[in-house]
Structure formats: C-alpha cells, structure tokens
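The structure is given below, and queries will be raised subsequently.
Of the protein chains in this complex, one is absent; all others appear in place.
The block that comes next holds chain A.
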Amino acid sequence: MAGAMDRRLPELIAEYEVPGSALAYLHRGELHEFAAGTLNAATGVEATADALYQIGSITKVWTATLLMQQIEKGRLTLDTPVAEVLPEFRVADPEVTKTVTIRHLLSHTSGIDGDLFLETGRGDDCVEKYVAACADLAQNHPLGVTQSYCNSGFIIAGRVLERLAGKRWDDVLREGIVEPLGLTHTWTLPEDVLRFRAAMGHIEGAPAPQWGLMRSAGPAGLICARPADVVAFARAHLEGGLLDDPRAMWEPQIDIPNPYTLGRQWGIGWILDEWDGHRVISHGGNTIGQHAMLWAVPDTGTIACVTANGGHSGAFTRAVATELFAELDAITVPAPLGPPETPVEVDASRYAGVYERAGARLTVSLRDGRAWLRHEATGELAALHEEPVEAALEPVDDVTFIWRPDGEPQGTAVVFYELSDGSPYVHLGARATPKTA
C-alpha cells in the first residue's frame, strides 16, 4: 500500500504543478508518511515528511477542541454567550453582541462578517486588539439562522480561550493539545518554525511575496505542522486523548446551504460530509500559497492529511484523497459537482439582482438567455483583489448552478435559497450573502 503513494505523490505534484507536498495517513493503526518536491523554489530545499507546512484553517478544529476542553472542565458551555466571558466584546449589532454564543462561533452560524483580516502587530496582544476592532463588524445574516464561513468568529473564540486561561492562544494550544499529544513538529510562531524544515507558499510557480498571515489570525489559521502531527491530532478525535467525548464535535449543528463545496453540515469546528455511505469529518486550510486538507473516516479509522505549497492545490489534494481512500478503504470520494451532461432549463430570472455582504458584492443578471454572476470585492478588500470576475451560471437544478470563470480548472457550486422568513440568499465559497436589490 505504502508503495502506491511513494510512486503517485511525485506524479501527482507534477500533474497539478505543486512545488512540494507531504502526506501522512493512518490506516489500520499504522502511520505512513510521504513527501515529494521542494519546500521553496528559491532555496531548492527538498520536501521531507517532517517539514512544517502552514495548515491554515485546519487550525479552527484545534481552537474548537481547546474550547471543548474548557467546556468539559465546566468553565462554560457551548451556549454561553461570548459577552459573559468577554464583557468588553462588541459587534455592530447590539443584540448579537449580547447573545452570540460559543456554539455560533464554532459552527459558523453567528452571521458576523467573517472576513476581517487585520494587522494588529506581532505582539502578544494581537488577538485582543483584533477583537476590539470587531466592534464595527456587520451581520451577513441574522444570528443562528444559516451558515456563513467566519474567520473572525474563531479569532473571537481564541480570545475567549486567552481570557479563560490568562495566557496567549499559542500557549493554550501548546498546553492543551501539543504537549499532551507529544507533538514535536507543531508550532505557531516563525521563530519556532525556523528550527525545522518549513514550506514556503508559491503563487503561479514563484515563492509568495510573504511567508505568513498576520499574527492576529492565529486562532483561525496560524498553526504550522507536519502532516503526521495533524493526523495524530485527528486520531485523538477518533480514539481519545484530548476530550472525554470528542464525538460531541461531530454533532451536526447546521446544514450547509450549499452542500457541494466543503461538506453537508457543520459540527463544532469540524465539517461533516458523507462519502460512499461513510461519515467523514474534515477541514481544509489555505494561507498565502499553501493549502492543507485533513480527512478522518470514523468507521474505518482512516485519517489522512496532505499539504501543498502551491500549484492547483485544491484539485491536487482532492486527487490524493480520491486515490488514497479508494485504495485504503474502497471508498469512492464523490467527484466535484459539475454541470449535468444533458443541459437543464431553469428559469433563473427570480435570482437576478444584487447580493451583498461586507467585502463582497455579487450581481446576478440575465443576458443572451443565460444567467451571469459577477463577483466584486468591496470596501478595504477591493484594493487587494483583482478586477471583478463575471461568468455564466450553468444550471444543475432549480436552485443549483456551476460558476466557472475563465481559466479556472474547476467550477464553483452556487446555491440560491431562502431563510425561514423568506429572505433570499445565495451561498457560494462557504459564505451566505443576502439579496439586497
């Protein structure tokens, strides 16, 4: 079995133009590790299985686990309002300020604008300063009624941990997970990462302009680890070692309105999906030119983590999963949703209009008998992004479309839906956006 990935990983990185990758998987209790390519095209340092990659938002499951540890200790509950722990906490909506709970944050259901990336310095007060800056954050949707991916919620959750422990999030992570599991290759700060081989992200084949994200994003995405350490973390969720009841984190909290992108439901931290009749818990991460995926299949006990430092990394990690789980567990990983072979006729006119949330405006229009979706960044994000992108919406069914801008190897699923009060939304890229005009 090990032989297949020894051979296939180098082939797959070549096929998907990934500079370097590492893979670790646990199968029938045995750990297997692989690496291929280079960590940094500028230095030419070879990738090894013990090199550290930025695992990005997989960090969110670690932060969620740390909160569950506090919950199991009775320090708070999933339904404790954030404001009870952080009396100074504010967002724009005063009712949300008072009532948003830990559960909302950890299941991406708070509705708080999730895409605030704010440089608050290198110091140990970076998370505190970030949370202070959340006072102006608007709602993407009313509290608790749908799911919209929320980075800021996990940074707020990180601040809750800091307050409970009286320590930096980095230290809470070390004491709560890294040390108990004996993880030697899991770090958060670059000066610690530097004792190891470390991957550099690549964009269009060249090293990215900078290595990492701002430190304030820590609890939402700043762990650097080798895949074997990430597998060991997930193993504790299947077999014990961090929580009395890790399964509480797989309890579905909300259906993802668009089930074709990351998974069908969100648990506490974990994304929940089903492959070929098997429950899968997972999370992915993206930083500056780096990408990582973690999947665990509780009923077979198989866990895999794969990293990539550039190239068509999303398609690459999906290809690795598809080959790996077919061989290990005879599980068919569902192919990404594409347009149906026989085109379907859908009246998309009811979806025409403008959808807006903080940082993004989506405009659906009808031209030449087709529906088109135009995506533009707004506000401060507008300066960082390229031109607005527009592409046709290929119908899959009455509410589901595929949107594939020019040059993208894979389309993105787009789902139009209504909240229970009838307000129209569109869901893509894991985010909910209300119709405003």
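The definition used in the following text is that contacts are C-beta pairs under 8 Å (C-beta built on N, C-alpha and C of every residue); 3 or more make two chains touch, one makes a residue touch a chain; residues count from 1.
Basically, contacts and distances are computed from a predicted model.
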{"item": "Name under which UniProt lists the unshown chain, selected from \"Molybdopterin oxidoreductase\", \"Serine hydrolase\", \"Peptidoglycan glycosyltransferase MrdB\" or \"Rod shape-determining protein MreD\"", "value": "\"Serine hydrolase\""}
{"item": "Options A:Glu30, A:Glu191 or A:Glu204, residue touching the unrepresented chain", "value": "A:Glu191"}
{"item": "Residue among A:Gly114, A:Gly176 or A:Gly212 touching the omitted chain", "value": "A:Gly212"}
{"item": "Omitted-chain contact residue, chosen from A:Ile112, A:Met200 or A:Ile254", "value": "A:Met200"}
{"item": "Touch residues of chain A, complete complex, unshown partner", "value": "40, 42-43, 45, 48, 121-126, 189-198, 200, 207, 210-212"}
